[in-house]
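Here you go, one structure.
In this view, the complex is presented without one of its protein chains, the others remaining in place.
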Amino acid sequence: MDLLLVILVDGLIYGAWLFIVSVGLTLVFGVLGILNLAHGSLYAMGAYMTASAVGLYFGAGGDAVPLGSYAVMILAAAVVALLVTPVLERGLLRHFYHRDEVIGVLVTYGVFLILEDVIKLIWGVEPLFVYEPYDLLGLVEWGPLFYVAYDFLVIGAAIVVGLAVWAFLNKTRRGKVVLAVIHDREMSQTMGVNVDRVFMLAFGAGVFLAALGGALTAPMISVSPGIGVNVIIVAFAVIIIGGLGSIEGAAIGAVLVGIARAASVHLMPEIELFIIYFVMAVVLVFRPEGLFVKTQTRKI
Amino acid sequence: MKILANTPLAAGLALAGLIALAFVLPDWALFLLTIALAKGLVSLGIITQMRAGLVSFGQGLFFGLGAYVAGLMAHFTGVTDIFLLTVLAVLVTGIVGVVFGPLLSNYRGIFFAMLSLSLSMILYGTLSKMTSLGGTDGLNVAAPTFVGYEPEARALSLSLYLYTVVIVVIAGTAMRIFFDSQQGMISLAIRSNELRVEYLGASVRRAHTQNYIISAILGGMGGVITALAIGHVDPESSIFWTISGEFVFVAILAGYLSIPSVFAASIILELVRSFSNLYFPNTWQLALGIFLLIVILTLPNGLGSLVDRRRA
Partner (left out) sequence: MTFALETHGVHKSFGAVTAAADINVQVPERAVWSLIGTNGAGKTTFVNLVTGYLDPDEGQILFKGRDITALGPREVTRAGICRSFQIPQLCGELTALENMLVSLAISSPTPPSFFRRGRAADAEDRAMEILERFKIAEYAPRLMAELPAGVRKLLDIAMAMTGNPQVMLLDEPTSGVAAEEKYPIMDLVMEALAAENVTTLFVEHDMDVVTRYSERVLAFYDGRIIANDAPDEVLSDPQVQRYVTGTIPGREGPN
């Protein structure tokens, strides 16, 4: 029974992290129709930006208000979004909106290659560490177990992100416009929606969410070249399980994968490295387009 | 470009030219060409599927299987004969292709790309965890022998290069014949309009499955030769998704119109890689990425469209 609880908690922590790193990917696909292979690199940029910014913050006397470092992390993610979005979306991606989805994958694969090196050029190849935000909240004692409180902060962040995206899409006027574009791009265009602006907004949100995922992860890892390479594939698996373009799907997919991985870590560690892909393959066999997308018959 | 339209003549010229190179080029260039040609086989497999409209982002699965056939056989049985290893790699990848082909033939576009990728990552995860098979460190691969002939040094790299050239020319010719055949033409029709092909009475799934199995075998042959040339195999450098990405890169660069351009593109990639590694190790991916974007923007049908005017 205890083991079950441990698996559940570990699974939720990992699932929460997965949701944060993948929700932006599914949002961008839903609106722009582009599966962004460079998503992992944007995550990495968020992590690096955080490592630099939080380092600066504590170097400049941030010790007085250590909790301020969390604000710095969010700010770092926002800076990445503001810098990258205009270049990538306006400069490149908009040329490919009406092309095949696979072309989108190839173009963003090119962007991925470029960004991986850009990151090395800016931040070098030596690993960076920012452990302060991770240790700040101390440990939580739970029965015989100890958890790092920061892990629960990640769950909290995932819930906040999820609710914020949901509320934006369903409760604000601009959000409803985005939903309309997801639902039917051409129809929205004829209804007078400024699709260009919606695309840029959605892509910006996607970049911010990717970078935020990196920002939240930076204190838990050594920030070094290649951290984005694994994330992108994991995020893909999550959103494909959930159904491309579905926010609810990303949430369910993340929890499903999180718990499956936690279970494998505790029960069958040898399958841990591929349990995600296994879950994805099984889901696709039974639901060829993921859990939250209905297969549609082409009209002839 | 009349010459290229005549398959046997083009194959003969390619064979003669590549063999002649062997006596001119220094060792490092022979090694580079061997790797580039072997990896070109894998991209040729991607091209086979691309002609029917599918792009696999998981060809590392078959490349890795082929490479591990060489590694495991040398490690556990001491078999180093290159002909035997190639046949084994073809068998193993062919069987895996027969198993997964029918399953994957249900999927299109991004779902096919990602499902094939996930299969390769399952193999990657498994091999990384299996310390008995070398784990993340991988295995050393013994130098190949050629039916009893055990060359060393220059003779070894020369033999391996010539073997690769022969395999590549045979495979390239066979694929040209297949692409031009009735079956090959059906693949192009599927790429344009699946529904019409089904309504003409042909099975689209069957064509995809055939192409998948062929691409699996080409991937396995590329893998076994590469492993023998490098002398080492590990999950990171033979199965991980970024490797699969490079195979797709070459396929996109080449386009599906011309087979020699696949190998040309593969050679370009290996040249860029080795020179950049030498002179600017931290920006070679940057150059590659920019190159890829330029190709997609300016040559949507790849280098091959420079040769095949009709579709340029």
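All chains are identified by letter, namely A and B, in their written order; residue positions are counted from 1 within each chain.
Here is the rule we use: a residue touches a chain if its C-beta (ideal position, glycine included) is under 8 Å from a C-beta of that chain, and two chains touch if they have at least 3 such contacts.
For clarity, every value in this text was computed on a predicted model and none was experimentally measured.
Novice: Which residue, B:Gly40, B:Gly134 or B:Gly184, contacts the hidden chain when the whole complex is considered?
Specialist: Spelled out, the listed residue whose C-beta touches the missing chain is B:Gly184.
Novice: If the hidden chain were put back, which residues of chain B would touch it?
Specialist: 177-178, 180-186, 188-189, 191-193, 195-203
Heads up, the rule we're going with is that only the chains that are shown with their structure count from here on.
Novice: Quick one: report the Å distance separating chain A from chain B, using the average Cα coordinate of each chain.
Specialist: 32
Novice: Give the list of chain A residues in touch with chain B in this complex.
Specialist: Chain A reaches chain B through residues 35, 92, 95, 100-103, 105-107, 109-118, 120-121, 125, 229, 233, 236-237, 240, 244, 269-274, 277-278, 280-281, 284-285, 288-289, 298, 300.
Novice: For the complex, give me every residue of chain B touching chain A.
Specialist: Chain B residues touching chain A: 55, 57, 103, 106-107, 109-111, 113-115, 117-119, 121-122, 124-126, 128-130, 195, 241-242, 245, 248-249, 252, 282-286, 288-290, 292-293, 296-297.
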